[in-house]
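Quick one: structure below, then a few questions.
All protein chains but one are shown in place.
Let's look at chain A:
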Amino acid sequence: MRVALFVTCVTDALYPQTGIAVVRLLERLGVHVDFPAGQSCCGQPQYNTGYRHETEPLVRRTAAAFAGHAYVVTPSGSCAAMIREHYPRIGRKAEREGRGTELTEAARSLAPRVYELTEFLVDVLGVTDVGAYFPHTVTYHPSCHGLRGLGLGDRPRRLLAAVKGLDLVELPGAQECCGFGGTFAVKNPDVSAAMGTDKLTSAAGTGAEVLCGTDNSCLAHLDGLLRRADSPLRTLHLAEILAATEEEPLT
């Protein structure tokens, strides 16, 4: 099987180790990974802040970059939700503004081919045990867009539970937002930090060493708070845990 990796702009620039982990993991599972060079940002920051028109070129670009692939896999629930949920909306709004059906068609062709990583593993490849090894106590925070936007359900937790050596502990209030929310973290810094701090207090209370998530942008916010607080807890993207094996442990 052949898939295109949509690495997302945040992961590309700041968390390359997540992208590398996705490549290693998928290849280990026998999947051939392509990395289309034309990809960039899905346009989520612009769209969510109210700059829909600035998003449109990125919709076109993303659709064109992945035109040749039946499966597009991304390690970000919010970027997958942006493409699946909001690209068609952006297309419909452009149509209503009398600017033709081009964006709608681009969105319609791309949206059903995009998978968040855990969806791809569980639904398309049909695996929950990916042969990973990670001997640590882990708690999982489901990011909102994955949880409610995509309906990832317990896929990430099933994948984690199958990791050898991993002790998965429940995060109280897991379904509550971490307070990132894109530009929300900048526009409403006090509420954002209060939400993040509460999330980290719950996470620390579980006794876990690692707080795992499926969205690097949420993790950047939480990690930033953790490091400011000098906490021993650390954040990790799920892909990095799943990529770790006994032969090639995560350092």
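Methods note: a contact is a pair of C-beta atoms (placed from the backbone, for glycine too) under 8 Å apart; a residue touches a chain by one contact, two chains touch by 3 or more; residues count from 1.
Simple rule for what comes next: contacts and distances are computed from a predicted model.
A.B. asks: Just by its UniProt name, which of "Anti-sigma regulatory factor", "Cation/H+ exchanger transmembrane domain-containing protein", "Lipoprotein" or "Lactate utilization protein" is the chain not shown in this complex?
C.D. replies: Hidden chain, UniProt protein name: "Lactate utilization protein".
A.B. asks: Tell me which residue among A:P36, A:G131 or A:G153 touches the hidden chain in the full complex.
C.D. replies: From the options A:P36, A:G131 or A:G153, the contact with the absent chain belongs to A:P36.
A.B. asks: In the full complex, which of A:V130, A:C144 or A:V210 touches the chain missing from this view?
C.D. replies: That would be A:C144, which touches the missing chain.
A.B. asks: Considering the whole complex, which of A:G100, A:P135 or A:P189 touches the chain not shown?
C.D. replies: The one listed residue touching the chain not shown is A:P189.
A.B. asks: Suppose we count only contacts with the excluded chain; which residues of chain A make the list?
C.D. replies: These residues touch the chain not displayed: 7, 9, 11-17, 19-20, 23, 34-41, 43, 45-55, 57-58, 61, 89, 96, 144-145, 147-149, 175-177, 179-196, 220-221, 223-225, 227-228.
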